[in-house]
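Just below is one structure, and these are the notes that go with it.
We show some of the complex, not the whole, and keep each chain where it was.
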Amino acid sequence: MNAMLVTLLVSLLSASVAGLSGAAETSQGPHRVVMHLNSGDEKVQRGALNNIRNLYQEVGREHLLVELVVHGAGLPLLTKKDSTLAPELAQLKTAYDVEFTACSNTMKAQGLTRADLINQVDRTVPAMVRLMELQEEGWAYIKP
Amino acid sequence: MNAMLVTLLVSLLSASVAGLSGAAETSQGPHRVVMHLNSGDEKVQRGALNNIRNLYQEVGREHLLVELVVHGAGLPLLTKKDSTLAPELAQLKTAYDVEFTACSNTMKAQGLTRADLINQVDRTVPAMVRLMELQEEGWAYIKP
């Protein structure tokens, strides 16, 4: 009887220790950074793209995930018609597979559809929800 | 004697497992987002309020807590005398029970008392401390 209890304890304890190791594993995955852009100022936009490039150059593509979440006055950066930095965006996509997210609420407010956005955009979702959820999953947040 | 030790172990183990579940529970509670506003630009202020509304519309009032922490040049947003967005603040309070926090250090610097602030303000505390503490408790941070 005691032996059974001890066996049970060992099982429970293993589960408990596994839970702790799980947390450790997470911290050993790739670095994850969400960048938040809502500025229509080309200097700020160019700065954000430079920041992303610098980060990949320092850390290495295989060790890093960056997602740029764009909304409000920043959205023209991701439109075919108005983006003044389309070549830079294409280069970041090719070289590092940076994720580009356009805010679906801003699109609605500005009367834009997916076809109005540059091809490199990966998803259209509410920006605030995305910024919240990625931080909940442990991504670092940077506002360039 | 062994039986007592086993009982003790079970108690200790339960406490340990409870600690782990506690962490899990937290991540299943409502989403929590602290928004940081220190701009006197009405466009930025209006954008912040729109961001909060969008978030509640997407996630639902029962699943979300948003606190807007206002200081520095942003504080006039929360004063009776100077707020140009008082109706929007009142609507966010009524519809979603958004929390509004005014910086007590800024109030002192600008010679303001609680009576100078709109009724919807929930607390007056040092903004930096609040931004730090909420993040320490796991709240996501967004600077609109």
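Each chain gets a letter, A and B, in the order it is written, and its residues are counted from 1.
Definition applied: contacts are C-beta pairs under 8 Å (C-beta built on N, C-alpha and C of every residue); 3 or more make two chains touch, one makes a residue touch a chain.
Just so you know, these numbers come straight off a predicted model, no measurement behind them.
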Assembly copy number, counted for this structure file with 2 shown: 3
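Here is the rule we go by: only the chains that are shown with their structure count from here on.
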Interface residues, subunit B side, partner subunit A - complex: 2-3, 6, 9-10, 13, 16-17, 20, 27, 31, 33, 43, 47, 51-52, 54-55, 58-59, 140-144
In the complex, subunit A residues that touch subunit B: 2, 5-6, 9, 12-13, 15-16, 19-20, 36, 38, 72-73, 105, 126-129, 131-132, 135-136, 141, 143
